[in-house]
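Just dropping this structure here.
Only one protein chain is missing from this complex, and each of the others stays in its spot.
Naming follows writing order (A, B, C, D and E), and every chain is counted from residue 1.
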Amino acid sequence: MNVLPVNSLDTPRFCGVPTFMRLPQATSLHGLDAAVIGLPSDSGAPFRTGARFGPNAVRAMSVMLRPINPYRGNINVFEKLACADVGDASVVPGYEVESLDRIEESVAALVTAGIVPFGIGGDHSITLAELRAVAARHGPLALVHFDSHSDTWDKYFGGKAYSAGTPFRRAVEEGIVTPGQSIQIGLRGSLFQATDISQSLDLGYDVVTTDEIFDIGFKALADRIAARTAGRPVFLTFDMDFVDPAAAPAVQTPEAGGPSARETLQILRLLHGLDLVGCDVVEANPLYDGPGQITALLAATVLAELMALLASVRG
Amino acid sequence: MNVLPVNSLDTPRFCGVPTFMRLPQATSLHGLDAAVIGLPSDSGAPFRTGARFGPNAVRAMSVMLRPINPYRGNINVFEKLACADVGDASVVPGYEVESLDRIEESVAALVTAGIVPFGIGGDHSITLAELRAVAARHGPLALVHFDSHSDTWDKYFGGKAYSAGTPFRRAVEEGIVTPGQSIQIGLRGSLFQATDISQSLDLGYDVVTTDEIFDIGFKALADRIAARTAGRPVFLTFDMDFVDPAAAPAVQTPEAGGPSARETLQILRLLHGLDLVGCDVVEANPLYDGPGQITALLAATVLAELMALLASVRG
Amino acid sequence: MNVLPVNSLDTPRFCGVPTFMRLPQATSLHGLDAAVIGLPSDSGAPFRTGARFGPNAVRAMSVMLRPINPYRGNINVFEKLACADVGDASVVPGYEVESLDRIEESVAALVTAGIVPFGIGGDHSITLAELRAVAARHGPLALVHFDSHSDTWDKYFGGKAYSAGTPFRRAVEEGIVTPGQSIQIGLRGSLFQATDISQSLDLGYDVVTTDEIFDIGFKALADRIAARTAGRPVFLTFDMDFVDPAAAPAVQTPEAGGPSARETLQILRLLHGLDLVGCDVVEANPLYDGPGQITALLAATVLAELMALLASVRG
Amino acid sequence: MNVLPVNSLDTPRFCGVPTFMRLPQATSLHGLDAAVIGLPSDSGAPFRTGARFGPNAVRAMSVMLRPINPYRGNINVFEKLACADVGDASVVPGYEVESLDRIEESVAALVTAGIVPFGIGGDHSITLAELRAVAARHGPLALVHFDSHSDTWDKYFGGKAYSAGTPFRRAVEEGIVTPGQSIQIGLRGSLFQATDISQSLDLGYDVVTTDEIFDIGFKALADRIAARTAGRPVFLTFDMDFVDPAAAPAVQTPEAGGPSARETLQILRLLHGLDLVGCDVVEANPLYDGPGQITALLAATVLAELMALLASVRG
Amino acid sequence: MNVLPVNSLDTPRFCGVPTFMRLPQATSLHGLDAAVIGLPSDSGAPFRTGARFGPNAVRAMSVMLRPINPYRGNINVFEKLACADVGDASVVPGYEVESLDRIEESVAALVTAGIVPFGIGGDHSITLAELRAVAARHGPLALVHFDSHSDTWDKYFGGKAYSAGTPFRRAVEEGIVTPGQSIQIGLRGSLFQATDISQSLDLGYDVVTTDEIFDIGFKALADRIAARTAGRPVFLTFDMDFVDPAAAPAVQTPEAGGPSARETLQILRLLHGLDLVGCDVVEANPLYDGPGQITALLAATVLAELMALLASVRG
Partner (left out) sequence: MNVLPVNSLDTPRFCGVPTFMRLPQATSLHGLDAAVIGLPSDSGAPFRTGARFGPNAVRAMSVMLRPINPYRGNINVFEKLACADVGDASVVPGYEVESLDRIEESVAALVTAGIVPFGIGGDHSITLAELRAVAARHGPLALVHFDSHSDTWDKYFGGKAYSAGTPFRRAVEEGIVTPGQSIQIGLRGSLFQATDISQSLDLGYDVVTTDEIFDIGFKALADRIAARTAGRPVFLTFDMDFVDPAAAPAVQTPEAGGPSARETLQILRLLHGLDLVGCDVVEANPLYDGPGQITALLAATVLAELMALLASVRG
């Protein structure tokens, strides 16, 4: 089944209810290779809330994108991959644990059908639910984690274990991520405790700070990611606050001093050798974007590059 | 066929790609009584442009609305009427005449199937296309026209006959509206020529200015509309600039000094005795709404009240 | 203890960290008659989130207000009442039940000290926590509830009992509100079920819809409220969506067609004979206000009018 | 000399650098009856600043307005009055006294040439400079003052005599306004001191609060203004905060609970019998308007109505 | 004739109706070397519309700029070049072909008078009209085209030949551009068809993608442009979407991953050896800029750098 998106040379991009890249809305999961799914929960957000509106904001800007990726040999992503937009998981706003359960269930339905999920958050706590669903099929995962924060705290407000600040400690504890084959990229900024970064290392993750990205270079970074994750199914999670607030102002916890959009896309286009079984882009919050909606556009572009990465492997 | 909208007590309103009032997206026209259709053309706009984004903005706020209308006997609109969202007509941006042709064609498909169209503009020029499609089936129509401007100019820039300033002169000339059974409501503000209002009277329309609405009262206005249109199929067109800019800032040509949202809805809820065969709400432009999107919400509410009007008659 | 606010004729209003009406920040509860407390939880919000930023937004606009109220005999509110801003309750974002517990605890500390709490929300679910704290001291309360929605649903998403849609059913069940001496004012708009309004009547509340407010007149409404609540301690809760979105765009679930700001303040200024033991203003969300922040200003004004009401009784 | 504005039926309103109502920019004062002049000073603003951008914001929205006024007998204002836009007075930002001097000088140039000035502020302190210039030719003036505040304080921050809070005390002291033939309309809201209103009465002004406007009715108000000012040249000053923040959010010191735009324009259209020798509209600040720029549109409309008032008298 | 702009050390920049860099508005074309002209058409825009408001937005921010350019030997541009702002071409909104005709006519008037036009768009389709006017005098032109898209499509919606997606194919077909001496710089992002870039090469253009700009370096790029265009009159067109959306969010079709503002200006300041006979900056749309209006500022700066380029050659 190869269903192509609406052709934006025939029908203006503003026509019709926007799905991701104008893909068809799935009425069945049958025959799909990959599916975009909205995961509109922000119950895990300790600061700015509103990422529940992220999936539709990203969809609205994604109509700008075109199906052919020149950075991976001019492949037409949707000729390589049967893709669809499957809508959103339901959630229970204000109930973090129940929301994660619902998200896990929705993602599991995709994974069970052999579909690679491309999630749109939502705050970063949702990734734990995705990891649970994906690991249930593929076993412990290699995590490739772009973010300016490690999100490996133990507890958050009220001693709660589940929040946008804790998923990647929980994932290790639950055995659904193999930290020794996982890597966190982009950490920067001031810290709560002197152990903010070492706590990730202690969990077994490899860590590359923003400064180190520029020290070692993008090509070496891509190679390090490939080497780190070799031989294991990969889940790639991309927190929009990896990028500098100039290019991604609309995030929960912006951290000044990150890579530009051009640098970010260069890194993603250099990624190679990943056995991608799931991915997401999280923390885009349209309430904090200006009228240009550049965060949503960049989030959509990031997801499209990850689709191209999968398509290039599958082709 | 009675397909109900997504239940917003079960699934949060922010989940899923938004259709009008969370109605199903039609995959077939079979069995529908009424259909919401986006008409995203702003090529007729002489001032502010961007109403091409109106349909999706109105849909996004319409998820707030609920199916039961307490102003017409607590009817569940969607139990009375089989409704769906049929997406948008395609248009040719920058080509006014061709855009009207495409809109006419899309609306005609609905009307031919016996469906009452509920259009979301787009600028006001699109109403001419709708009138052509509806009159083709129902004959010359009684027009009920809410607007702060008459839109009965002869020519606009470049001597062009088709623009948001001219549709209701064209409609009389084309014989698709019966001005003697039609009425324009809400005219106000400064004029280009001393004949701005008399030109509508000369065409045969009845005219009620904003001041007269308050002089005669809302009940008398509703009766006058009913009397004026009696015995003829009615097309109701609602330009959002009928309302004061405080309640509807996001329009092409705002005119200070109009009715409030409460007054506007009161008038619509008093309408009676209309043989409604089509209607639209036009000129909502999200680029000029603040973050609260109150113009889009009011436009959605207006359309929902018109659906309830139809449902109360059909019931 | 009569501590006066910063004098805005001496020090510009933009100087200094803004507290409510530039009141002192309390370092002790001793000697206070009334206290403003922020209750920044939005975990109960089924639609738009972000009311966690409401308390500070309302404070920022409240610096515009002056201490003397000409509608109640030119009283200087802060000479009649020893007031302070006590900061915010802590909350657990994403954990509705725990957040309510913390809010209850913070409000209880005030009530126990004999202080009348003036809460700033937060979403409307927080009122349940306040009612618990206030009723613990004063017994079952007469509720005066301004809102365009009844918030008397039984369950919300995921079958959850606690949300912004349910507090006033819970309050009856918990015996902390006496519905026979309580009243809901301002209901309007489309309904989920035909019983949306009757369910409040079934619980024992008196209900005045928006249409009825204008039918009976503001003076009669104030008298009806006084008669309904006579002889019982009153908690007054004011949801900003009572007001039309033109004057209060920045709310969670705006409902087109409400009273204007002038009408709203007229009603509040006519209130009399209430034994006010607590009150709040909720659902102001600065993310949805335009740069003029008119919702926050109106919310601050509403709270100041309620302070004047208390001061006029206490004087 | 009767120079007509650009015809907006020939040339789109967005074409060309916007002058007030698309009037010609004056290259000479010769032959003009009335002139629009920007007075872009906000050095008198005690709270929100930015009204320096007011004149151009009002001009930008004024292109919406048309030359014929149906509320005063369908007169074409610009056939009755030779009008032009003379640009802006220069000012010295951060130097209140010097800015007033420059404004006085610019307005005096108009008045000396027999031209009625229509000023666009700027904060309200600028009116003192205009009054000085106009009274220098016409003698002590009858002031018609629409505002939610009296602006009759004695001193402001730092004991300074000149600020947006003091001009109408200074004007009495300087003998350029005759308070016994002057009137302040629209006062409302909380007060700094119990004498906030009585201090205006003590100075000799008549005062009509917002509540009283609605008590006595608009027709009676217009008659009272006419009677009060009879026989003396009138300067009319309109502070945009007279209007409710829903319709005029973008002002320095918004005061919730004012008249709507429709009510405001009704009052202005009923004014009669005034010997208008100067007027202004002040305190519109585009930084606080939303994208719809409704405050600027209303300010432009107010000024256009005042032009029609003058034209109707001169005709 | 050397008329200097208003001196921003004497008169604040916010005073007066803004022309480009506060230049005089031309009342005659006599003696001018260069003229800024607004070309406010957006009828060619396939996605975001509103660039009709671009010229005045760019003018408003251009008042920030000063006359001396330190990157080209501290020349005072306006002592070298007699410049003026000649206002806007008229257009026919919604009628693409007629709008191009009017723009061509207005630009031709300048070119015929020996004036170098500096156009401010408007969408990119307007450049075709400028090229027609300029080539009519100077013969086929060398095009230097900064853009993230090639705009060399054959047809767009409805099979229409004229749109913002097609001008640089039309220009080749019409023989007004010499592709063998022309160059497109900055292409990037996803593609509609695998031939998106090769179609430009097939037409004869040289193409430098965004990636290649950084591979070869800015100095080499400037040399390549000089070599490519040597010996032929040059028209330089600058689409604001060349720049990354972080620095230019307010464009019709933003493309994530472009050069920064600093990099962009560095490239422009290195340009040399061009026989510049016309240029424009297009696609700035203030509706999508935030309150900082950084896209408009950058567009103004780009145009000012091009003026300095011309001045440095002419001097």
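In this section, a contact is a pair of C-beta atoms (placed from the backbone, for glycine too) under 8 Å apart; a residue touches a chain by one contact, two chains touch by 3 or more.
Remember, it's a predicted structure, so these values are computed and weren't measured experimentally.
Contacts of the undisplayed chain with the visible chains, over the whole complex, involve A, C, D, E. Which of C:Q25, C:T112 or C:S198 touches the hidden chain is settled by the complete complex: it is C:Q25.
Shown as candidates are D:S8, D:S43 or D:N69; the residue that touches the absent chain is D:S43. Only one residue from A:D244, A:D280 or A:E305 touches the chain missing from this view: A:D244.
In the complete complex, the residue from C:T11, C:S28 or C:T112 that touches the missing chain is C:T11.
Although one chain is hidden here, its contacts on subunit C can still be listed: residues 10-12, 14-19, 25, 38, 40, 52-53, 56, 59-60, 85, 87-91, 93, 287, 291. Residues of subunit A in touch with the missing chain: 46-47, 153, 156-157, 189-194, 196-197, 210, 244-247, 249-251, 253-260, 287-290, 295. One chain of the complex is left out; on subunit D, the residues touching it are 42-46, 48-50, 52, 90-96, 98, 102, 125, 157-158, 160, 162-163, 287-288.
Operating definition for what follows: only the chains that are shown with their structure count from here on.
Chains that touch both subunit A and subunit D: B, C, E.
Averaging C-alpha coordinates per chain places the centre of subunit B 37 Å away from that of subunit C.
In subunit E, the residues that touch at least two other chains are 46, 52, 90-91, 93, 157, 287-288, 291.
Viewed as a contact network, the protein chains fit none of the simple shapes, being neither a path, a ring, a star nor fully connected. Of all possible chain pairings, those that touch are A-B, A-C, A-E, B-C, B-D, B-E, C-D, D-E.
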